[in-house]
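So that we are looking at the same thing, I have put the structure below in structure tokens.
One chain of protein is taken out of this complex; the other chains stay put.
Right, chain A next:
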Amino acid sequence: MNKVMKKTVSNVCALKIPRKFFCSETVKVAGSTDFVPSNEHEKRPIISEVIPEYDIAIVGGGMVGMSLACFLASMPMTKQLSVAIIDSNPALGSGISIQREDPPDPRVSTVTPASISFLQDAGAWKYVEQNRHAYFKKMQVWDYTGFGYARYDAGDVNKDFLGCVAENKVLHSALLSCVKDSDFKTTFYPLRLTSMTLNTNSMSTVKESIPSKELPSAQGHTSKLQLSDGSSIYAKLVVGADGGKSRVRELAGFKTTGWNYSQNAIICTVEHTSANHCAWQRFLPSGPIALLPMGDNFSNIVWTMSPTESNDRKSITEEMFLKDVNSALDDGHGPHPMSSSLGTRDLFSWLKMDATLSANEFFEIPPKAIRMASKRMVFPLSLRHANSYASKRVVLIGDAAHTIHPLAGQGVNLGFGDAFSLSRVIAEGIALGSDIGEVNLLKKYETDRKPANVAMMALLDGFQKAYAVDFGPFNFLRAAAFNGANLISPLKRRIISYASGENKLPIFFGA
């Protein structure tokens, strides 16, 4: 088919172009016979309204989309870009300011030190610190068998903290404030993306008359986006930051791989009598339960279980639910680990010289939840990954590219990592005069991020599977591994730094 087209074209050329001329004047004539003259499209009726054109259109102004805007606003190479942010979420337009006293939101994220440093450099983190948040220095992980536990301390890796938990609305409004307070040119569209035409531009009429196979890339410099009110915009680069059900991903034809687990997570916020400063996670027969500090006297609960259990636990009274939570984090399903009871410590005692401070700390019981501070939300666990993140003029970041279950609290960190990487790739492209929608450039972002995201997903998948089944006697090994990890400090340091997002291969361990 293409061959046929090519032939026809060269025949046409052969007919039209005089066979002999060798100077620059005639060249121009030949040029205009070869291609449709540029004044032809001027005769065509031009759509009356002027369609605005942007360098970048960020579809989805969630945490990840807004973080991209922040990163772009903070670099000299990218801060002159014109950016459109499309999202119908009212939080974007109104600029509702959140108050410290507001009741806590059940949706929280554990932000890793690596993400914090990105956000600090971009000038967004200071806004998070103005609202409720909780740095935590300690983490305790144990399981219901009573055989082992592991405690991690930021001091082990010469850090001030292991992570920081903040409500999604706090993170989101911090990112919004950061963008609004900068002199970055952003235009908010309180609309949804409905459809998209890739590789077109306002001059496309000229190009369409040229067989596209002949000039694979000469099809224009923008994509056209149609919005929910019927209006359109053009953009050189469309960034799909529109979450797990990404419309951009669908319209651009990116395929995904994924599966659902027959497990749900219950998410809610609880209150204690005093502040919690530690992240806790206990593995129960049906899945892990995590208690994350949120600041003030609040903690967030992420509890994984079977769909039937989750439906039951969602409908029981608050009192009964609190009782279940407190029991799950204490001695429900099995005894407290007693390090001396099995002598595991002595088993590894030859290693003790190297043991870090926290290894000598004893197992603790998490603080009791005394009151529900939010409603209970239930989400099915699923894993979804786009097979490709980039094509010409389109790129996916955050949940649009990969959805992981909330178990790890890592979802948004992967997304921040994506946004950061993409912002650097765009900056490099601008420095070197590239077209920012060029697929070769965007593939650099994909190459940078895909391995990290795939590793995290594989890990979580394995992790989830390992704990979804009760291995019986094998639980002992798991427990021994915990205790081992607790004592062998160099290894533990590695685990912490993986979990805190510093290393290339992110290993999630704990909340």
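What we mean here is this: contacts are C-beta pairs under 8 Å (C-beta built on N, C-alpha and C of every residue); 3 or more make two chains touch, one makes a residue touch a chain; residues count from 1.
In this section, contacts and distances are computed from a predicted model.
Engineer: Tell me the UniProt name of the left-out chain, picking from "N-terminal E2 ubiquitin-conjugating enzyme", "Transcriptional activator", "Ubiquinone biosynthesis O-methyltransferase, mitochondrial" or "DNA-directed RNA polymerase III subunit RPC6".
Structural biologist: Spelling it out: the chain absent from the display is recorded in UniProt as "Ubiquinone biosynthesis O-methyltransferase, mitochondrial".
Engineer: Please identify which residue in A:K137, A:H221 or A:R282 touches the non-displayed chain.
Structural biologist: A:H221
Engineer: Identify the residue among A:D296, A:D435 or A:D448 that touches the chain left out of the display.
Structural biologist: Of the candidates A:D296, A:D435 or A:D448, A:D435 is in touch with the missing chain.
Engineer: Touching the absent chain: which residues on chain A qualify?
Structural biologist: Touch with the absent chain occurs at residues 13-14, 17, 19-24, 26-27, 30-31, 34-35, 38, 76-78, 80, 201, 203, 206-207, 210, 214-221, 428, 430-435, 439-440.
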